[in-house]
Every structure is written in C-alpha cells, then in structure tokens.
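What follows is an incomplete set of chains from the complex, kept in their original frame.
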Amino acid sequence: MSLVQAAIAGATGYSGEELVRLLIRHPGVELACVTSRTDAGRAIGEVFPRFQGQKYADLKFSGSDPAIIAASGARVAFLALPHGAAAPFARALLEAGVRVIDLSADFRIRDAAIYREFYGHDHPAPELLPRSVYGIPELYRAQLHGANLVASAGCYPTSIILPLHPLLKAGLLDPASIVATSLSGVSGAGRNVAAEYLYVECNENARPYGVPKHRHLAEIEQELSAAAGRPVVINFAPHLIPVTRGILSTIHAMPRPGVAPCAITAALEAAYGAEPFIRLQGEQGTVELKNVAHTNFLDIAWRHDPRTGRLILMSAEDNLVKGAAGQAIQNLNVMCHWAEATGLSL
Amino acid sequence: MSLVQAAIAGATGYSGEELVRLLIRHPGVELACVTSRTDAGRAIGEVFPRFQGQKYADLKFSGSDPAIIAASGARVAFLALPHGAAAPFARALLEAGVRVIDLSADFRIRDAAIYREFYGHDHPAPELLPRSVYGIPELYRAQLHGANLVASAGCYPTSIILPLHPLLKAGLLDPASIVATSLSGVSGAGRNVAAEYLYVECNENARPYGVPKHRHLAEIEQELSAAAGRPVVINFAPHLIPVTRGILSTIHAMPRPGVAPCAITAALEAAYGAEPFIRLQGEQGTVELKNVAHTNFLDIAWRHDPRTGRLILMSAEDNLVKGAAGQAIQNLNVMCHWAEATGLSL
C-alpha cells in the first residue's frame, strides 16, 4: 500500500479531531497538513494533549487556506468546516487536483433550490454539485471509486437512510408513513461554545429541538426519495441527550398492504448481510449506543407490531465515527480501492 | 387543615423515598408509618442519610404488613410496592377502613383480561377493580373526591395520555395514527439491582426497550380509548437515557382532515389552561427535562408540520414526581378536598 498524502481542513472541531485519531492508525495515509483558523502555528499535541506521544503530535496546524493544503502535497483533503465555508475550499482544492471529502452539508443536496430552502442562503458552488457523490459507501460504492468530490453523509441521515433505503427501494413501505425520532449526543453540535451546550445545561437534561424541519431532512428525504423512486416526505424529531457520542434512531413506518415481516428481514439481509460496517441485529436483537461507541458500525434491529401493523426500525451509530470521521475514511478507502475497513477496525 | 395520618408501604424504593421527601413538607399530612421488607427496624434517617435533620428522620420502618399500617392510625396509605404485591395490601387496608393510593399498576387496568394479557398472570383482586379510580386528577377529579382506592397513573402514561386526551376527546386526531416515543431516566426502573442498571452500563449509553408491547400500553390505550370513545391502539417506543430523573415524550399523530392547527391549540388550552400542574408551552415553546425536574409540572409543547400534516406533541415531567409520588399526593389533595398544589409547590 503506497501512502496517500492527506490533509484535514478544520482539524480542531470534534469531527476533525476524530479524523486525526483515526488517521493516526490508518496504514495507507500520511497526514501532510492540518489547518485551523484558531490554532495555526500550534502542534496537534499542544492543542489536543491526548495526542501527545502519538504519531503527528508534532505536526503543526497551518492557517485555514486551501493553497496551503495544495502546497503540502496532499492528494486528498477532508473538509471538517462549517457548512458554507467548505464550498470555496472544495473549489480551490479541486482546481489544484486535490480530491475532496467534505464532511459539511455543502455538497450533499443535489438540488441548489432545496439547499437554499433548508440552509437559508444560495448555494456557494452550484457548478460543483453535479460532480459530487453522496458519501455513504453502502449506497454509492461504485460512484465513489472515481469520485473527486465526496459529500460525506451527515450523522442523523446515515442512521435514518440506511435502515430505510432497501425497504423503500423494494417498495415494502408506505413512504407517507415514516416517522423518525433520533437521540444525539452533545458532540453532534460541534465544539460550539454556546450557553445551551454547557455541562450544567445539558447534564440531567434532554430536549427535542429542530422540530419539525431540521436541516438534515433535506438530505434524508433526497436519499429516501431516490430509493423509493418518488418523493418521500417524513417526520423527523431529533433530541439532545446527555452523552458525548452517539446517535440512536427509532423509526416507525407502515409496510404496504400484504408485506410480510419476513420480507422486511429478507430485504435488509440482502442489502446489508455482507456489509462490513452494518450489523443486523434482527427481530430479536437490540441496539445500544455503547455497542457502537468509538467504532464505525451502524447497528440495526427491527420489530413488527402486529397490533398496529407498523414496522419499528432502530439504529445506533457513533455520530463522530460512522456519522462523520469514520464514514469519511470509509469513503476514502473506497475511493482508493483499499479494503473498506482499512484503519477502521477496533 | 386538620392533619391526616398517612402511611407509605414500600418506602425504600425510589417512589417511596420521593413520597417521604414530599410529605416532609406537606402541611396536611402526618406520616404515621413507613414499611419496608428489607429495612424494618431502621430509621428513615439511617436508611436515607439525606433525610437526617429533617422531620421523620427518626421514624422507624415497620415490617411490610397491612395490619401494622392499619394499627398505626393511618387513614390513608400510599402503596409503593411492586405490581402484584400491592393488591393484597389494598384489600386488607380497605377492609380496615384505610383509603389507598396505589402507585403500582395493580388497579390501573379496569379490564382483568387486559391485565392478564399485559402482566402475564391473573389479576390478584379483580373484585376491587370497579371501586378503583384512575389517578390523574386532571382527568378524574370528580371521581377522586370520594374515592377510597386510587390507582395513581404510571410515569409514561401520564406523559402520553395528558397531551392526547383532549384532542382525542374532541375528535381532532386520527386515533390510528399515534406514534409515541419516550425517553426515561434510570430511576424509572426502580431501585432494581440488576447489571443493566449499573452506572457503567447506563452511562454514555441509550437504548430502546420494551418495543413494541411495553406494559404501560395497557393503561395508555385504556385512557385514550375512553377519550376517543372507541378503541385506540398506538405505537409506543420507550428508551432509557442516562439521567436520573425525567420522562420526555414526543408524540406524532395525524389530525383528522380539515382540523386546523388553531383547533389543536384551542383544545389544549380549553382543557388545561387553568390546571395548576400543566404548563402549556404552545407552538413556539419547548420542553426540557431540566424545567420540570423535582417539580410536579407536566410541560407540553406542540408543532404542526405543514409538510406531512402531522401534529407533534412534546411533553416533559419528572418521572418520580408528576410520574409517581407527586401525582399520588396531588390525588390525595383532591381526595381530601385540599388545594390541589398543597405540599407540591417548589
């Protein structure tokens, strides 16, 4: 395996920090450059004492500038930047021949009008949208192989799209019946220094937020619609709970008339039975955040409720790994034709 | 206000402990007797050091025996016992002329057959069921006035029934469309010394459980059916989250065709605008566990989703107060014709 030089833009956020953690042990990647608006000039081990004594501890943050990344020799760049800020980086890097894996929302929405509807401003680089591949390897593996611009999927969307995708694709569910409720750890808000994310405000607390039109609905519905072959609109109710990491999604949906429970199971097994990072827990099993914490796995369990007829899908992932940095690296592995679990095992 | 002598059976569980906390400052009650299978002979302040220096710190636990309660002079007894264990206590106490407020599930289900379906054994005292009043004062205030046997409502049911009741009663919702997802603190499991409730297993974790047929469905559907005037069957997905106290419920339901959002708001305000323990947060407000912790309030907020047409109801309560001990005392206050907030203000 020849080493690929890589960069992380915005490496001081939680997703960026997690990328550093995972790349330390990735055998195919050499981290050539990390950037930060706030900590340029400081070393990784200084900003993150946890990384002292590890590879890259002495690597210094560069200023937040795509030209610096391009000059570093990086052939691929992870963008762990706020939405809106990622697009200009992507444009400059692509022009410089650097492949881009964007962890922001900037290239996830294929329709610039929907981007504007959900994000409240015009898309910053609509000309790049046709080149972008939505970064869930389980769904877009073939397209990822040659992609130069990957929009690594969001944390909530990954946990909701993956359980539903094969079922909608097979026409097993009524698309109008979907209600998704998700619980997220506080790191999902990023390293956001706001009163609502203080320890005292989050501890011994839980709350819904962003109901009924959270921004992640845009990409969730885009992908569910693609699966169903028709527009799908769902309800999505995210909640903040007092854990650092993890997303748990519980999804209710009505199977189409005549769909037997075993058809649900068969569709999920056909889609994901061979996937390295999806663990089907079946109709008896369960999902828990602790089982996926610090891993790239998405666990899925399900139940058929004979009383109401509804299907209940439950999924769990680590929002910083399968929901962000791990999935980004999984995308990279596919882009580089490496074994998909490279650098992502325990 | 003349003092009413009261007893707590099973005062060493979390609900019993919370009853002690609340009765310490109730001006109308004199705690005459507390019982415990495990701590008989020890004083309250010894078993619960937090109560040292408070009223009742020196009161000793009696053995777990209804005859001891009756002999103590208690005119009312709170039963904080496991389901199945409460019924024989209730029978003996009622025969001795002691009014009973039962915090277990034993007398909540009016139909013994449904009790058997959900609890897996025959009802232990079916002859008492017709005398039992379901203990949510907001719904059964009139019947509580003269009741001698009150089945204080469960924690999850309180958080789900109250938001839905006036809407179903007014025929505003499609009863077949209801999906309730709830998050509960770990004290909801009681002082249950099992591996799954260890700190290390619950911390940094969250998980669904009891899906799709949790026992509390029996009383939830009973009350929703009563409101709707027809059988209501719902989906209910409870989750365990790492907080000590609190239940948060997020409920999706489809309004009947033609029902305007303002009709929802009007129905909730008509039902609860004057209630001392329900705080309507409206279509803009929110609910959080921290706002209700250690109080007897149930907060309710709601949203209309124009994209799917669904109504989203969100409620929060302290599972040990409005979901257990506080509601039991609220029931007592009604039974005794006292101001309903007596002993329950901050």
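Note that the chains take the letters A and B in the order they are written out, and that residue 1 is the start of every chain.
Here is the rule we go by: a residue touches a chain if its C-beta (ideal position, glycine included) is under 8 Å from a C-beta of that chain, and two chains touch if they have at least 3 such contacts.
Quantities reported herein were computed from a predicted structural model and do not represent experimental measurements.
Shown chains number 2; the total number of identical copies in the complete complex of this file is 4.
Just so we're on the same page, only the chains that are shown with their structure count from here on.
A straight line joining the Cα centres of chain A and chain B is 39 Å long.
Partner chain A is touched in their complex by these residues of chain B: 176, 179, 181, 183, 201, 204-209, 211-213, 233-235, 237, 239, 241-246, 248, 250, 252, 286-290, 293, 303-305, 307-308, 310, 312, 314, 316.
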